[in-house]
Every structure is written in structure tokens, then in C-alpha cells.
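Structure first, then comments.
In this view, the complex is presented without one of its protein chains, the others remaining in place.
The block that comes next holds chain A.
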Amino acid sequence: MNGILLAIIGMLVFALGYRYYSKFVAEKIFRLDPNYVTPAHQYKDGVDFVPTNRFVLWGHHFTSVAGAAPIVGPAIAVYWGWLPAFIWVVLGTVFAAGVHDFGTLVLSVRNKGQSVGTLANKLIGQRAKILFLFIILILVLMVNAVFAWVIANLFVSFPASVVPVFIQIPLAVWIGFAVYKRKQNMLIPSLIALAVMYLTAVIASKVDFLQIDLVQYMGGENGAGLFGLGAVSTAFFIWIIILMVYVYIASTLPVWKLLQPRDFINSHQLVVGLGILYLGLLFTNPEITAPVTNLDTDISWFPLLFITIACGAISGFHGLVSSGTSSKQLNKETDARFVGYLGAVGEGALALIAIIAAVTFFGSADEFLATYSSFAAAGGAGLNVFVEGASKLATGLLIPPDVAATLVSVIIVSFAATTLDTSVRLMRYIIAELGVEYKMPVLAKPHVATTVAVVSSAALVLLPQGPKGFGSGGYLLWPLFGTANQLLAGISLLLIAIWLKRLGRNYAVVLIPMIFLMFMTLYAMFQQVLFEWSWFGSNSNTLLFVFGAIIFVFAVWIILTAFTALTSKLDKNIEVK
């Protein structure tokens, strides 16, 4: 099988999904009305509610939802061969993610641009709002831990990426001031910043002393580190602590100072990254060397695949973006199809190229199987395989492999760092809100809430033991991240289903993906918690067991809530049009 052919098949299915399925959903189920006065017009205030051109809104929506997660998940999931991952990404995007992103956007537009959290309160009740807050809390905690590991792992594996990533911080602060205080145009400064970063990446790839290789400083992999730890463990520990100090500062600063300028630069990086990968694919025309399916594995693909690839097939986080910002800026209701559905397709395209990069990298199927020898090995190596595979594709554009590896890791670290910053900030807000809800006002103080967020995230990422020792096992949390994300998507689909049911419409298009998602999540968690992580499981781990059990209980709670909400009578609070 050829890599280009796989990409074409995937794109063709996406195109058909958009052309026919989303049209059917838009016309027959959601019954979009071009004359409906959207919240952007009704509550136009020039700040949150602004009617926006659909192409611009799509661009913004896509750059907000796409990040490092649709790369990491598929790079791990190819462990079961390329076909299961490919099918789940393509069909998941068309039938689940597209409908979910599109549906949350329409639901919010039809309800004054309110967020899914507020709508959960209205449609199901106060209990659902608390449930929602806890699920998001678990999700952001997992995001913090997993992404801190992603960055630390790339810094240890690709030390040339450290300097370009850190140089982004002063550049972003400079852009923030230039744009905000001096009212300068931001395109040119952000392009200059990008050029400086990439130039540094090229130089750092060639000049040894610019590569901040902590492991080498401590005498190589077998060297002695601090506190009686090995060199690799110490390197992970130092990077994670540095990252946590960084996110503490970054998430307490006003957004225009660091987070937003970083986003400007990262938007360019998303375009550059996708461009390099797809053009590289075209020029290198690689053959897929990984097996079609790999069923002789330590853990079955069913149902773990569906939580290993969350972002890229369906992600609950998108619902927060759809209903949080995009719904307030939709010019015409009929634009929701373009913005919501194609937003999901954009992320599907990123997951697709992540699969292709990982499965075309190896020289033979045996090499692939040697690296992806177990699910844990796939978790630890997947991301690095993607970076190497993507660098191989980039050589098609005459970029030297060492420079390409640095560039790709810089792009992933930049995405992950922005996600980390946003998610710590989000966690701080949720802790504050729960503090108010449970009458603990001290938690509402920004520095207290941020300290709780950062310390709990640091503890979580440092606890799991990976093959490289202390601090290197953050990837073990990946299935928990996927589960929390899928549960969030499940709740959003449930809200859309309740809304459609109350309108007297056919809600099977959201109910089927919801049931599928909840079943797979519940099954996967049950299997992992009981047969893998419990005391008599094959990979006993108390930490994963406790978190898995908590998430499992939440999943059951959601299903019960879903059942009662779907069978309950009409609530007058909800707008039925």
C-alpha cells in the first residue's frame, strides 16, 4: 500500500462525508435556517458576539481545536496495524466528530450562544453541571500530565529543540507588547518570530553546544543523576519541574502577554507543519511498511483503539470551542455546517498524516514490530516514531533529516506548551468554580487555584514509572486522557440528542455515535481497570487503578443521567424552535 493512496482515500471519504452526510444532517435533522437571527447578530457587542465571515471563523475554529493530541493518539494506535487506526479516524471524523462539532455549534446557536456547560444545567439540571465540571477537571488534569510528559520526552530525545522552543517565549512577549501597547500589525512580527525560531532550530541541529542534552551532561544514559536517580530520570524530572514553573507563570499572566502571541506563532506552525507533511508525502511517495493489522498483541485493539485515538476521531474538547467562542460569531446559521463539520475534518486530516508518517517510517514490518513490541512500548515510542517519520517525509522537500526532526519536535512542543498553558488556566477556573460551589472561597484565589492545579499535575506526571524510570511514564496516562475526552464528547452528544428529541426530530444521528462511544469507553475502562491495573491485573498500578475507577464511575453516572434525561418530559427552560 502506498502512503499517497491512503491519504487520497481518507480525503475522499472526508469529502463525501462533508458533501452528503453533513448536508443530510444540516437539512433533515438540524434544519438550518438561513434567516435565523444568530446570537452574533442578536447580541452583537463587538467583543464576544461578532458576525464573522465563515472562512475566517473556520480558520479560527480549526487552529483552536488542532494541537498535539491528534498526532500522539494515532502514533500510538498504529500498534494494531495501520488499518484499524485509519478506519477509526476516517469514519469517526465523518460520523462522530463532524456531527458532534457541528451539533454543539448549532445547539449553542439555537440557545443564545451558551456554552455546553450552561446548556447541561438547563437541559438536565444542576447535577449535570457539577458532573460536567468534574469531567472537565479530570480531562484537564490528564492533559496537563500527558502534555508535560510529551514535552519532557521530546526535550530528552531531541535536545536540539530546546533552544528554539525557549526562544519563542521572549519573542511572544515582544509581539504581545508590540501589538497590544503599540497597536502594531501582528502578521509581520509573528512571521519574524517564526523565522527566528526556525533559524535557531537549523543552527541548533548543526551546533552541538546549542543542544541542551541533560542526559549527556550527566554522563550519558548510564550516568548518575541527582538524588540517586539515573541520568534519564533526572533529565525528565528537571524538565517537568521547569515546565511546571513555566506554566504557573504563563497561566497567571494576562492572555495577551504570552498565550495569545504564542498562538499567533503556532497558527503559522500548524500551516507550516501540515504543508511540510502533505507536500513531503507527495514528493517522497513512501510505501507503508507497517502491517495492515497486528492482532497478535498483548492487549486487544477492541475496545482500546477507541480511547487511544480521541482527538482526530472525536474529541469532547471541540464542543467547548464550538459552544464557547465559534457559536457567538456565526454569521448565518447555515454556516455552522462549514465551520463545525469542516473543523472536525481538519483535525481528521492531521490525524491521517500522523498515521501515514508513523507507518511509512520503518524499513520493514519486522522493524516496526520490534519497536511496537507491546502497547506500553508503543505508548513510549509512538511520538518519537512520528517525529522520525515526519522528518523522513520532510526530506522530500530537501530538508536534512536532523534539521527536519528538530523542526517537527519544535512544532509539537509548541502545540503541547500552548495546550498546557490553556489547560492549566482552565483547571484554575474550574477549581475556583468548585471552590465557590462547595463554599471553599480560598480555592477561588488565583494563586491558590493555580498552585493546586500545578502541584497536582506535577505529581500526576511524576508518579507513573516508565521504562526509563522516574518521570518517564506519563504516556501511561494516555488511555485515561482519551477516556475523559470521549466522556465529554458523550455528554455533548447527549445534550444534542435531548434537544433534538424535544424538537420531535430524528435524533439517531447523534444517539448512535453516543451509544457507540459510551459503550467503548465503559468497556475499555472496565477492562483496563480490572484486568490490567488492579491488584490482580497483569500490569498492576495503584495510581492508574484509582483514576481509572473514578472515570469508570463517572461513565456509569453519565449513562444513568443520559437514560433519565432522554426519557424525562419536556423542560420549559429550553428554546424549542
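By definition in this document, contacts are C-beta pairs under 8 Å (C-beta built on N, C-alpha and C of every residue); 3 or more make two chains touch, one makes a residue touch a chain; residues count from 1.
The rule is short, and it goes like this: contacts and distances are computed from a predicted model.
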Checklist outcome for this item: Per UniProt record, missing subunit out of "Transport permease protein", "Multicomponent Na+:H+ antiporter subunit D", "Cytochrome c oxidase subunit 2" or "DNA helicase" is "DNA helicase"
Checklist outcome for this item: Which of A:Leu187, A:Val207, A:Val245 or A:Met440 touches the missing chain? It is A:Leu187
Checklist entry - Of the residues listed, A:Asp263, A:Glu333, A:Glu388 or A:Glu433, which one is in contact with the missing chain? => result A:Asp263
Item to check | Per the touch definition above, residue among A:Thr63, A:Thr200 or A:Ser251 touching the missing chain | outcome: A:Thr63
Checklist entry - Please identify, in ascending order, the residues of chain A that touch the omitted chain? => result 45-48, 50, 52-53, 55-57, 59-60, 63, 179-180, 185-187, 190, 255-256, 260, 263-264, 267, 325, 329
